[in-house]
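Let me give you the structure first, and then I'll get to my questions.
Omission of a single protein chain aside, the complex is shown with its protein chains in their original locations.
As written, the chains take the letters A, B and C, and residue 1 is the first residue of each chain.
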Amino acid sequence: MSDSTVTAQETAGSAQAHHGEHPPYQRHHFESVEQQFDTTNFAMWLFLLTEVMFFGGLFMAYLLMRNWYYPAFVEASHQLNIGWGTANTAVLISSSFTMAMGVYSAEMRRKGALVFFLVLTFILGLAFLGIKSIEYSEKWEKFHIPGIRYSTSAFTNPQSDPEVYKEYHDKPLPPDMASKTELYFFLYFAMTGMHALHMIIGIAILGFMIFRAKNDAYTTGHVTFVENFGLYWHFVDIIWIFLFPLLYLISRY
Amino acid sequence: MSAANANQGHEQDHEHDSEHHIVGPMVYLSIVLALLFFTGITVWASYIDLGETRLFNTGLTIFWNPVVALAIACTKMVLVVLFFMHVKYSTKLTKLTVLSGLFTFIALIGMTLTDYVSRAWGRW
Amino acid sequence: MNQISPVLWQFLVKWMTNFSLFPPEASKIAPQMDALFFFMVLVSLIGLTLVVLLLVSFSILYHKNRNPVATQIEGSTLLEATWTIIPLGLFLIMFVWGALLYFRIYTPPANAMNIYVVGKQWMWKAEHPGGQHEINSLHIPINQPVQLTIISQDVFHSFSIPAFRVKREAIPGRYTTVWFEATATGTYHLFCTQYCGTNHSQMIGDVVVMTPEDFKQWLATSTSGNSLAQNGERLFSSLSCTACHNTRPDARGPNLTGVYGSHLTLTSGQTITVDDAYLRSAILNPSQHITQGYAPIMPTYQGQISEDGVIALVEYLKHLNTDYRLQQTTNTTELLPEQEGATTPAGKAAPAGEVKQ
Partner (left out) sequence: MSAATIVTLPDQSTARIPKMNFLTKENGLLSWLLTGDHKRIATLYLISITFFFFIGGALAGLIRLELLTPQSDLMAADTYNKVFTMHGVIMVFFFLVPSVPATIGNFLIPMMVGAKDLALPKVNLLSWYLYVVAGFMAIYTMASGGVDTGWTFTTPLSTHYLNTHVISTGLAIFVAGFSSIFTGLNFIVTIHKMRCPGMTWFRLPLFVWSNYAASILMVLGTPVLAITLVLIVLERTVGIGVFDPAKGGDPLLFQHLFWFYSHPAVYIMILPGMGVISEVVSTFSRKRVFGYTAVAFSSVAIAVFGFFVWAHHMFIMGISNYAVLVFSLLTMLVAVPSAIKIFNWAFTLYKGSITFETPMLYAFGFMGLFTIGGLTGVFLGASGTDIHLTETYFIVAHFHFVMVGGMLMAFLSGIHFWWPKWTGRMYPEKISQLAAVVTFIGFNFTFFPQFILGMLGMPRRYAAYPPEFQVLNVFSTAGASILGVGYLLPIIYLTWSLKYGAIAGNNPWQATGLEWQTQSPPLTENFPEIPIMDHEAYDYEWLEAQQRKEVASV
């Protein structure tokens, strides 16, 4: 696609032109590959807009609850492991990088490189989910699964959780405030869970793409799919870029 | 006549077809390094107490740690959007799309806050 | 006739007897609200007739028979500007007028007598300061501003008196207020207008507007012995609030004498004025309302006191203007000079004297 240089003139011109030798991947109702690429790309962007608004509601809820029950949210967030969080951020950012490289190699029509980078992205994505599951299981052990397996003891009596306590020296929360920590964890699971869901979907699609990339699906000039999936993947990355500070960092002080 | 119209019909959408810009690996590399760097910064910053500023007679208090953290997050987002997602090299339309997304998001948050923030002002 | 069609029969009878087209105006605000309403009706009618007139006259003038060939017109910026500006102007007038009305309806005067209303599935419970309870009815004196402090015990309800043109949502977990001044004696509808579950349409009652004498009499007859404040007082000691909230120098909680209406500085540093809403949430979520200089040791009473109980406590604290009762309840003999210099503003004391006859 890189080498093709179709201008407005030709696109318009090709309207009258008979429907001749189209590349196999061009759908019948498009006038040109360019148009098809533009269109699907734009569609992807619009889809990402809906995703933004989808997470928007959650961010709104978090913003509100955090301001109402500040102490609870602070101490609850101390239960998160900044180490894991940072690691995950790094993993996800690098996966974004490998994905971008994947797009590049597709545009360069380098099949080997494409497959390599896709596989790398795939692995990094799995790594992210792995770390996340470690964190989740930690929450399970600590009785921090809202609604299902929850106790506020870690907040009414911080000493009961020594390794967190020696780091933060939290004061015990009065019971009514401690009960609000459940809201924090609800939002934590809602947001990260929703994000993880997007990751899982992404990884599934990645697997499919790797399979197809092996059969030269994307290295014959038709990068649209790779490019658009890239957009999706980067978007998921961006969501995490905000979740990380909001959930892990900002309440350290 | 038709030819002339044909142009004006499509030019606003197809302006960039002529050169579908390809971003090189070096750009990606530098961006990812910048992102990792910023991640480091934001974690580091979170370990420092940046204090807070109280706005008088409203219940509002600005804590600086969140402000800094979010500022960094926004910078990272901008980097990803501009380079990884090629917006820097895309059509006006794409840029507009991104902005409209932000706009609506801000509308949602901002307009909802007009209620919650101002509740503290009156007796209602 | 009756055999032919009961519905039709019923219909005719109703037509003859009670068929209303306009609700009674029984409050001070009602005429004001209706004034705006009729202004809007007028504007709407003018607008509508204008549109219809245009449509009809054009359809006649330029019917195909009369005008076989259309003349193409691009449009007219002038005309379009006109029908942009004029409606905008009218709408803005309505906005300002409406906003003024809104604030009048939701801003009670200082001398309003306060009645608490609790909404629960599916009944309205009114609590008079004198301790009179009533279910699905509300007795009020005429020509006397009445403020309702409304709260819901479960879901959203909405307290609506069409004859007074007032309505306020009863929200779970938060007080809302509305006020009115009845201007005509009689019995009026009381509706719950926010859908609240199965028997939503049964959540109705009567608002009875009485002359001051009748009202006094009604209060006297239907009193339950002791006033709301007294109930609150009993609750206050039975929940052993006095263990901390007393006048001893080593008291672990702030002395609540005359706390209502005073300005407190909280540990969070913000200054607030103590009102019903504050007292309520201070009882149920104490830790968010710790007065400066005190430890956050107060337990929450969330789920332990019914909304009625909270109301009684609030009412009690409202009228706690002297230490006397408090010392009685804490049964300390030695009277200490008052430290916390929280004095009650006169304005707030007024209703107390008024309702406690």
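Details
Heads up, the rule we're going with is that a contact is a pair of C-beta atoms (placed from the backbone, for glycine too) under 8 Å apart; a residue touches a chain by one contact, two chains touch by 3 or more.
All values reported here derive from a predicted model rather than from experimental measurement.
Hidden chain, full complex: it touches shown chains A, B, C.
Contact with the omitted chain, checked across B:34, B:50, B:70 or B:93, is made by B:93.
Among C:196, C:283 or C:311, only C:196 touches the chain left out of the display.
Considering the complete assembly, chain A touches the hidden chain via residues 12, 15-16, 27-29, 31, 35, 38-40, 42-43, 46-47, 49-58, 60-61, 64-65, 68-69, 146-148, 179-180, 182-183, 186-187, 190. Interface residues of chain C facing the missing partner chain: 7, 10-11, 14-15, 18-23, 33, 36-37, 40, 43-44, 47-48, 51-52, 54-55, 58-59, 62-65, 67-76, 79-80, 83-84, 87-88, 91-92, 94-95, 97-106, 121, 154-156, 158, 160, 162-163, 165-169, 171-174, 176, 189, 191-202, 204, 285, 302-303. Of the residues in chain B, those that touch the hidden partner chain are 1-2, 5-6, 8-10, 13, 93, 100-101, 104, 107-108, 111-112, 114-119, 121-122, 124.
Note that in this section only the chains that are shown with their structure count from here on.
Of all chain pairs, the one joined by the greatest number of contacting C-beta pairs is A-B. With centres defined by CA atoms alone, the chain at the far end from chain A is C.
Note on chain placement: the centre of chain A and the centre of chain B lie 16 Å apart, centres being C-alpha means. In terms of their C-alpha centroids, the spacing between chain A and chain C amounts to 47 Å.
Chain B and chain C have CA centres that are 43 Å apart.
Those residues of chain B whose C-beta lies close enough to touch chain A in the complex are 3, 6-7, 9-11, 13-15, 17-20, 22-25, 28-29, 31-32, 35-36, 39, 42-43, 45-50, 63, 65-66, 69-70, 72-73, 76-77, 80-81, 83-85, 91, 93-94, 97-98, 100-102, 104-105, 108-109, 112-113, 116. Those residues of chain A lying in contact with chain C across their complex are 69, 71, 173-177.
Partner chain B is touched in their complex by these residues of chain A: 1-2, 4-9, 11-13, 15, 34-35, 37-38, 41-42, 45-46, 48-49, 52-53, 56-57, 59-60, 63-64, 67, 82, 86, 89-90, 93-94, 96-97, 99-101, 104, 107-108, 230-231, 234-235, 237-238, 241-242, 244-246, 248-250, 252-253.
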